[in-house]
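Complex shown without one protein chain; remaining protein chains in place.
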Amino acid sequence: MMAGAPLFLILLPLIPAIISFSLPERLAVWRNAVNLLFALVKVGIVADLLRQVRGGVDLEWRYTFLPGHDFLLRVDTLALLFVSLSVFLWLITTVYAIAYFGRGPNLSRFFGFFNLCVLSATGVALSGTAITFFLFYELLTLATWPLVVHNGDEKSLRAGRIYLAYTLAGSAAFLVGILWLKTLVGSVEFTAPPDLSAVPPLTLTLIFVLCVGGLGVKAALVPLHAWLPAAMAAPAPVSALLHAVAVVKAGAFGIVRMIYDVYGIGTVAELGLGTPLAALASVTILYGSLRAVMQADIKKRLAYSTVSQVSYILLGASLIGPFAVIGGLVHLVHQGIMKITLFMCAGALSNRLGIKAVADLDGAGRLMPVTMGAFTIGALGMIGVPPVAGFISKWYLGIGGLQSGAPWVVAVMAGSSLLNAAYFLPMLYRAWLLPPPERAGFRELGTSRDRMLILPAVVTAAAALAAGVFASSAVSPLTWAKLIAERGYLE
Amino acid sequence: MSLPAALGHLFPLTGAALVGLGLFGFIILRHPLRQLLAVNVIAAGIFLILGGLGRGEDVTDPYPQALVITGIVVSVALTALGAAMITRLAEDRCAPAPTPEPPGDRDA
Amino acid sequence: MTAAFELILCLMILGTACVALLVRDFLAAIAFFVVFGNLMGLAWLALGAVNVALAEIAIGAGVTGVLLILTRGRLLALGEQIDGNPLGHWLNLGAAVVCSAFAVVLGAAVLSIAPDDGLAPVIDRLMPRIGVENPVTGVLLAFRAYDTLLESFVLLGALVAVWSLAPADAWPRAPAALRMTDPAALNVAESFGRLVLPIALVVAAYLVWVGSDRPGGAFQGGTVLAGGFLLAAMGGAMGLPRSDDPAFRWTLVAGPLVFLAIGLAGMALGRFLAYPEGMAKALIVTIEYFLAFSIGVTLALLVAGPPVRAETVP
Amino acid sequence: MTADLAPLLPLVVAWPLVLALFCLVPPWGARMIALLPLAPVPALCAALLAPRDQLARIPGVLLGGGLVLDDTRAVFLGGAALLWICAGAFAVGFMAAARRPASFALFWNVVLAGNLGVFIAADIASFYVSFALVSLMAYPLVIHDGTPASLRAGTAYIILAVIGETALLAGFMLASYGAGGSLWIEDIRASLGLPGANAAILWLMILGFGIKAGLMPLHVWLPVAHPAAPVPASAVLSGAIVKAGIFGLLAFLPLGVSVPVEGTVLALLGFGGLFAGALLGLAQPGGKAVLAYSTVSQMGLVMGALGAALAAGLPGAKVLPAVAFYALAHGLAKGALFLSYGLAPACGRGWRPALLAVALLLALSIAGLPFTAGALAKSAMKLPAGEFGAMLIGISALTSALVLARFLALLPAARPGAGGPPLLLALPVVALAGAALILPVVLYPAVTGKPPFTTTTPGDLLAATWPLALAGLLVIGALALGLRPPALPEGDLLSPIWRSAAAARAAFVVAVEAGSASMQASSEQSGTAWADNLAKVEVMIRDRVSVIIFLLVVMGALLATFLG
Partner (left out) sequence: MSPLDLLVAAPLAFMVAALVLGQGGRWLILAAGPVMLGLSAWLLALPPDAAHLVGNWDLPLGILLRADGVARLLVPATCVCFVAVALYAWPEFSPKAGRETARAHTFWPMLYLMWGGSNAGYLTTDLFNLYVTIEMVSLAAVALAAMGSLAAGLQYFMIALVGSLAYLLGVALLAGHYDTVDATLLAVRARPDLPTVLALAVMTAGLLVKAALFPLHGWLPPAHAAAPAPASALLSAIVVKLGFVIILRLWFEAFAEVVRPAAIHLLGGMGALAVIYGSIQAIRQERLKPLVAYSTVAQLGYLFLAFPLIWNARIPGEPWAAVLVHAVAHMLAKAAMFLAAGLMLKAVAGDRISDLGGLARAMPLSVTAFALAAISLMGLPPSGGFTAKFLLLHAAIEQGQVIYAGVLVIGGLLGAAYLFRPLSVAFGASAAPVVRAEGALRVAAPLTLAALAIALGFAGMTLIELSSIGAPPAIALPLAEEPGP
């Protein structure tokens, strides 16, 4: 494949985006078909790239957009981890969104921005320099905002405001950080960490704080997380997308890049930045879970759960050890598929049964057993119940913490598991064990639209299960994470 | 500075004084028409500086003269515009009945 | 002796300016302003700048004076209070301090510049190439013809801007008539206007004609013409044109248009606004005539103001 | 014989899971109950036939671990399989008309897979996964009836189970790291015995496994959960599933190295539970609850002995067979008792004596009546338990007997009429009781290397009998006097804990809400004053005179900067 492949991959969603924007609502069928088609094509391309990159091919596309600032796209193993997660989940979410909305208003707009989000997320993944990363990172903010406010009610508008306030401030801090660093060392490419020895440690620390703080907003690090629960006003496919894949992961992914590719683990360790970050991530993990316990709204609860779960990735990245990295990276994928399952189920519940609060869940399992089954698998995975995938992440993170001389990580893992159980199990309890209110003649899978609504969650739930059960197989996320760690970070 | 040398500067200095005077007038006068008059005084002062500085031993530099003529014409044009605006504003204030034209062309 | 005259002249200029600005009664202010303008004209004469003096007296004192009087009349008719109501005197004092400080600094700057004849030698050297004698006309219509061209458009633009103020239902009527309301005055003005208009035309033509060699020129001629038009209009000798009258519009744009066309024609031969060797004077005079006429009409209409509704004749 | 049977081990786990998958297919789910007895069959085969000490790797699954079987594991596996088969068979009859049979069959199979997996896992990942399955998936079995009581019980169960899981996960992480990243249980056990091993690991494991096995202060879930489940589920819960905890301790505790502190604590808690469990059981109003307390008591015995052995540094070879043997004996007998409890209402009045006889026999066996399987088991346990422990075990016969007597007293009334119980219910009970009474005797030589009942001297006999006799006297005395034990709620400490937790939670929520409300209120006030000031500034700036003044000021400032 040509060197332009990364660019092609990024720009591909522009086509469905433009088509979606321009098609009127009454041609929804065509729009849906185009979206599905391109989602599939993209999965195919990524699969091919995966094959090539595993074989050692290194693709790069470079363009000087301002003097001294290159627009660089690179396909490496880490990028592909994120890319494949996003394209896979995008396909799923596309199916889900089509079924979820049916024939609602403003859908052309929705799918247009939806595709722009794919574009940005892919760009974030494939960025080869911190500045390129920033470009897509910002674009992602812009593309997701219309999705957050999609419902157009006061609540979602407020959510949109909060979302922007946080993320734009975050990316501004990030921009300052990388520009500062660039003026000091001349390059912020992700290939090999530059020589930072000439820079005063205090400056480096400050830059690190700026960058990680900026990225941490999207990654919903406490205390920068408040936008995420607010953004729950968005429709379910958006929540699924934002929380599982695009936005929060972009932040986490960026922090991983910062630690490993911009600073390099040596420098981070020298400066002693890993431990504070890990501590912050741990605080986030526990705090997020604690807040989740207190939420009465399902999506809010899931949102706080995301706050907590995404910090696993950061914890893994900041611990700086082979196992921790693997744990963090694999959680990038695992959290994605598990959380998207949960959100899609929550969306299906609210869409079909009008269930929004935890208290409404009574008997949902009897009415929608398949949905709740998928939800249960996702929830168990979040708790870390084996053999669902979450367990694998926790395992590697725990061992990684020990390897890095931070045994308290084990306690964090344990505490988080307990808290996760504390907020997920009551939901399962209600759904499965309490009697449902009377609903005459409700059928879960009555129409093909229902099936389309529920199938994606089943697929991702199965994927979450498979990722755990077959963790050491050749195609598992774990294996890929190990490959990344071997190629990049364990020399 | 000796008196004769200062006399060479007489008109420009008068111009400077006029500028100061005009500014003062502009600041203390509230009615726009009177401020317009003050502006004319400022302009006259400036022209005097411009022209006065081109005063040579025997001839006066025609270059600043040309600039001054240009300036005077621009100045009167603007004064006329200002006066027209002031009048129209007063008319509107007096008889606000038919607004000149609605802002935005709602009937287009 | 000259020095004493100049000193007194300057003091008078400052004095009339002071009064024009500070006197409570606006009519008095205008009167002093007209005096001020004439004194300025004297000052220009003292400086040896006859061209400027003509322009200053015609425009600065004449046209502006008429304009101010007319405007005052209209405002008074509308019940507007124009007479001075200065600010509280502490503020006045502050403003005075600031402004005099500024004037002092400006004066200091002026003092450190040695007055000289500057570019006069350069211009003298170039004058033969355009065939006219009056260096000011040379500067205005040759060396810096570009400025003048743009300026003629400023003038035109100012008129259009004034028109744009017309009330919606007034377009495209004529501006408010300048006819005097007092029958006696009208009578005088009428006969005076009848008399003045032809004279003004002749004087203007003369000024333009001599302008190429001696003091005078398009602007001066134009203002004289404007004055004639205004007097004629006041006396009712001529009405003001409707703004959609095509001939009238052509009159307005003729000067700038000819100027522009000749400039563009020069471009075809070499440079924009370059006059071919030998034809310079003819072209300049052509431009000046058209320009003077347009300027006269434009200035007159500028003074007259925007079109008005039929019923609101002051 | 060896090579071709290697796939048996993966099949042990896989087969129930496959059956579980079938349960998910809506039309088949309800009928899968009928296949429950077949689910553990591969396990039984494997226990009997599979090659010992041969690692069966399972590439690609989990973290790439494997399964293994040795003699101890085989005993656990075989015993559990037997119990599950019988309980499954019982369930076929018992659950036929129950609600949601598909769900029951599904979780039955899943729990079964986990339970069996625990016994044959060679690496901690597999072990942990199996353990989690057996712990957490048993929850649906516990609450299967859906009554408020069982739901409450289930909640207690799941909370403690999750805590236990978490503790185990933490312990395993530490342990694996301590063993240099190895995942093999053998390596970990070896590393735990090394001097530098992290003390927290053992504590976490004792906590995790202790919860599962009902170690005394952590036992609160057990007496509520086991009775709440349907009878067959109770049987496997009490008979097989608690053994997963015991097996975990066996598999990981570094026997052979003296670990005094942890060992002593474990011993104290275990032996404490031995008596306290039994005594609390006496105060229970429900038959199954009594049995559950009996299980707490019996498991206390095992853990006490293990603790003692750990403290004393007894080598594994001396401990493992005894414990396995005891577990087998107890599991079968306790399972049979539970099933008999379920059988009782199905029996006509005429069959009741027979049932009582079987139950009495089983009870006596558990209590350790000489010449019963239970006695053999207890005697086997005396070696690892040490002298003091052995004495306690001897005395415990008294409490055991009392509590089981209480159980017999609470056996449900027979249904009217003389009709026999359905064969499908009776047969498993009989089979299991038979196995419980006979199998340990048969296996005794294999485990201890001694023939059964050979060393019994009159003195021993007396020592073993007097507590039972005393118990008999007490029971008869109590019956004669009409004494009734005090009635305690199930799960003794559970309800106070419950209430205080609820109160704390409510207080926390209130505090947080009040805090956030006051923060919000304070931030909204200062805004308007600012807006007013800004509006004033703007009005001032818009005035044209002030623009001119500003112009002069800027000019002056510029001039100053140029000149200064």
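Going by the order they are written in, the chains are A, B, C and D; count residues from 1 in each one.
Quick note on the criterion: contacts are C-beta pairs under 8 Å (C-beta built on N, C-alpha and C of every residue); 3 or more make two chains touch, one makes a residue touch a chain.
Here the structure is a predicted model, which is why all the values come from computation and not from measurement.
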Which displayed chains the hidden chain touches across the whole complex: A, B, C, D
Omitted-chain contact residue, chosen from A:Lys42, A:Lys182 or A:Lys394: A:Lys182
Sole residue of C:Leu106, C:Val136, C:Ala176 or C:Ile287 that reaches the chain not shown, by the stated touch rule: C:Leu106
Touch residues of chain B, complete complex, unshown partner: 12, 19, 26, 32, 35-36, 39, 42-43, 46-47, 49-50, 52-54, 61, 63-64, 67, 70-71, 74, 77-78, 81-82, 85-86, 88-89, 92, 100-101, 103-108
Hidden partner chain, residues of chain D it touches: 531, 534-535, 538, 541-544, 546-548, 550-552, 554-559, 561-564
Absent chain, residues of chain A that touch it: 21, 64-69, 105-106, 109, 134-135, 138-139, 141-142, 145-146, 149-150, 152-154, 157, 160-161, 164-165, 168-169, 172-173, 175-176, 179-180, 182-183
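Operating definition for what follows: only the chains that are shown with their structure count from here on.
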Chain centre separation in whole Å, for chain D relative to chain A (CA means): 36
Whole-Å separation of chain centres (CA-atom averages), chain B against chain D: 98
Computed distance of Cα centres, chain C from chain B, in Å: 12
Shared interface positions of chain A, touching two or more other chains: none
Residues of chain B touching at least two other chains: 23, 27, 30
Touching residues on chain D, where the partner in the complex is chain A: 59-64, 125, 128-129, 132-133, 136, 140, 143, 146, 151, 154-155, 158-159, 162-163, 165-167, 169-170, 172-174, 176-177, 181, 198, 508-509, 512
Sites on chain C touched by chain D in the complex: 95, 98-99, 101-102, 105
Complex interface listing, chain D residues touching chain B: 544-545, 548-549, 552
